[in-house]
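First up is the structure itself, then whatever we jot down about it.
Heads up, one of the protein chains got dropped from this complex, but the rest are sitting where they should.
So, chain A:
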Amino acid sequence: MSGASLALAPAGDTAEPVLRAEHLAKEFSGVRVLSDVSLDIRAGEIHAVIGENGAGKSTLMRLLSGYLKPSEGALFMDGAPVDFHAPADAQAAGIALVHQEILLADALTVTENIFIGREIARFGRLDERAMREAAAAQLAEIGCKVSPTALVRDISLANRQLVQIAKALLGTRRVVIFDEPTAVLTHDEVDPLLDIIVELKQRGVAILYISHRLDEVERLADRVTVLRDGRMVGTYDAQGLTPHRMASLMVGREFASLYPARQDPARLAGGDAAPALEIENAHVPGFVREVSLTLHKGEILGLAGMIGAGRTELFEGLLGLRPASFGAVRLHGELAAFRSPAHAAELGIGYLTEDRKGKGLLLEERLAPNLTLAALDRVHPAAGLDLAREAQLLDRAVASYDIRLRSREAKAGQLSGGNQQKLLLAKVMLNEPSVLIIDEPTRGIDIANKSQIYAFIHALVREGRSCIVISSEMQELIGLCDRILVMRAGRINGELAGEAMTESNVALCATSSATNENISGRTSDG
């Protein structure tokens, strides 16, 4: 199939691809992470690369953009061999990389960020005006409305992503490599970005698009290359390639469903179950106003909304991580006030942060200390550390959460994103919480790990725990939750359950001032 699709690809076969890679391989100290990958990118096409974490996507991307040198194989631009020694070489040749993470200096202006390292100067003096005008033109071209003189720290995440794209496009516009550009964006911020990418393509830019979100790939890509375990599965014409088929190709087996079946219909009844956590009239200054919610025992309650809607802040306030006031908080029917995360953990609330690298795990630390960090008093009741017990707990966590690691002595930062997330879950579960709050349970992790984490959440709920899931991925909430609350601008703007849990309803609640009633009205109209 892959051979045929190559021949049928839309761009004229006679045209030499802008960038071609032949038999690329990369070894790190004897370990082969990528072998025999050949692909090409043509002007005016979007070529998507998909694969699970560890499949070699980021290695491939770094080889193409000069961050790494291939151990074997060669790169050609317009048919001529090229050899990149540094990212600057690739940039000079017209290849730009838009990083997944936002790599901008917060304290500098948009213009200063765009021109960092290649400032325009006249007789040694910075030509601020020329840079400002060039930045403004570049921003306008991609439809970004931020002021070139704004400080990066003052602009939204979505705009930062656009600034980053503007920075990449400045001067280098033959090949643009996007590394999961939508990973940090919410649903509403994604569409404008995808439009910009399509526009770039129409202007003849060759685009390599790496993403976990298969629906985006389906929408954008002309061709799709699938990687698995560092090898190429094939290059396919995107026409007729469904997300389901892509997932199967990535994993190498057929997928039934990403989400576990709801095995316990009684749980769905929700209303009859006793309340596990009740929050009344929560205020978090600057983020949350007048929020009340009830989580029932054995329920998975979803919290949807855009970034900045106040979802994370509500629970950080609840745990005493930021100033907040509450009318009342009841845990299993009894009034409670949590002074600190430690106090909340003691009373049976576990919180998994959305920022596992910045707030969840010590990346430079080994796994065992990470696992027990939130439960030191529980794991080590005596003054001295019980290292044997700790090793045992790690073994148990590795087994029950299927954490894949090369060595017990590995550092947390060496695990893949999915395994880090599982370690974080195991860490929070050491405190045996009865109520679990999971913020972005599967951000930036691959499908196989996602489906495992969904299964773990279901299993925890079956044990009688209750769970709140905060997520920006609507599909995830719909697939996983019994009920969804949608927050908008610090308030709860709607509650959806059962058949009403659809992407359009969630999106409507998250963005418009519509209330629950007129949403159900609209859906019945449509």
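By our rule, a contact is a pair of C-beta atoms (placed from the backbone, for glycine too) under 8 Å apart; a residue touches a chain by one contact, two chains touch by 3 or more; residues count from 1.
Here is the rule we go by: contacts and distances are computed from a predicted model.
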Checklist outcome for this item: In UniProt, out of "ABC transporter permease", "Heme exporter protein C", "Transcriptional regulator" or "Dye decolorizing peroxidase", the chain dropped from the view is recorded as "ABC transporter permease"
Next on the checklist: Going by the contact rule already stated, which one of A:S211, A:T225 or A:T353 would touch the omitted chain in the full complex?
Outcome noted: A:T353
Checklist entry - Which of A:A342, A:L405 or A:A500 touches the chain that is not shown? => result A:A342
Next on the checklist: If I consider the whole complex, including the chain that's not displayed, which of A:A74, A:L157, A:A273 or A:L376 touches that chain?
Outcome noted: A:L376
Item to check | Given A:L63, A:A324, A:L361 or A:A426, the one touching the chain that is not displayed | outcome: A:L361
Item to check | For chain A, the residues touching the chain missing from this view | outcome: 321, 340-345, 351, 353, 355, 358-366, 368-369, 372-374, 376-377, 380, 383-385, 387, 409, 411, 427
